[in-house]
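Then we have chain A:
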Amino acid sequence: MTLLNLHNVAASYGSSKALFNVNLTVAEGEVMALMGRNGMGKSTTVKAICRMIPASGQLTFDSQDITRLASHQVARLGVGLVPEGRRCFADLSVTENLNAAARRGPWDFSRVTTLFPRLGEREAQRADTLSGGEQQMLAIGRALMTNPRLLVLDEATEGLAPIIRQEIWAAIAQLKSETGMAIIVIDKSMAELAQVCDQATILERGATVWTGAMAELTPDISQRLIGV
Partner candidate 1 sequence: MTDPILATHDLQKSFGALKATDGVSIDLLPGEIHAVIGPNGAGKSTLIAQICGGLTPDAGRIDLLGQNVTHTNTRKRAKAGIGRTFQISALAMEDTVLQNVLLGALGASGSPWRFFRPILSDTTLRDKATEALTRVGLQDYAATLTSELSHGQRRQLEVAVALTLKPKAFVMDEPMAGLGAEGSKLLTGFLDALRSEAPILLVEHDMDAVFALADRISVLVYGKIIETGTVDQIRSSQAVREAYLGDGA
Partner candidate 2 sequence: EGIKVGMITTLSGGGAGLGIDVRDGFMLAIAQSGRNDIEVVIEDDQRKPDIAVQLADKLIQSEKVDVMTGIIWSNLAMAVIPSSVAQGKFYLSPNAGPSVLAGKGCHQNYFNVAWQNDNLHEAAGAYAKGAGYTNSFIMAPNYPAGHDALTGYKRMYEGELAGEIFTKLGQTDYASEIAQIRASGADSVFFFLPGGMGISFLKQYADSGIELPVVGPAFSFDQGILQAVGDAALGVVNTSQWNKDIDNPTNAAFVETFQAEYDRLPSLYASQGFDTANLLISALETASPDDADAFRAALEAADFDSTRGDFAFGSNHHPVQDIYAREVIKEGDVYTNKIIGVALEDHSDAYAADCSF
């Protein structure tokens, strides 16, 4: 069943257009890689989904039109965002960050701290004094605490130690297999993406230029569209 669908989506920052024609479909339980070179509109697409910038075209989530909803309404429908650059709440402690927008469901404080023990160790520390990696974990934990149906990870492994990165990929795989959560992943590590993702969509200059099963993404296509 289709969970999220973007059809002919366009968006702009003020007068400069960033998205022209994005088409993207995520089915329930599916993990989708959103790929493209730097500046091609991946993060902008995420913002459009989360209604953080005005967009035109058609966006549906769970067969509901979300094109005109407010940001918090989309989140409540079940979109959990781990934004580019983490954006933890600087003045809040780790616990407060996690609890701020928590919603009922299988993911709670103890489950998140089991996934990321380090967050448990630093539960009273202010977010702005956490190390970069700790902040990244916090951002993921925070999104999980809202118990989303679709988790959006925008460069969620950026700046993490390889060992933690592995943990996060493992966690994504675990989420996929155990909870059936749908996930959109933006990441630069092709190898890992290839392992966990079912589908892939590639953007170029704000438009979808390729979409298909991960397995069909040949080195030749990726060389041309992503550069590796």
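The rule is simple: a residue touches a chain if its C-beta (ideal position, glycine included) is under 8 Å from a C-beta of that chain, and two chains touch if they have at least 3 such contacts; residues count from 1.
How were these picked? Simply put, all candidates are chains of the complex that A comes from, given by their letters.
Note that the coordinates shown come from a computational prediction; the quantities given were computed from them, not determined experimentally.
Undergrad: Among 1 or 2, which chain makes contact with chain A in the assembled complex?
TA: By the stated definition of touch, the match is candidate 1.
Undergrad: In the complex of these two chains, what residues of chain A are touching candidate 1?
TA: Of all residues in chain A, those touching candidate 1 are 13, 16, 36-40, 43, 84-85, 118, 129-134, 136-137, 155, 158-166, 188-190, 226-228.
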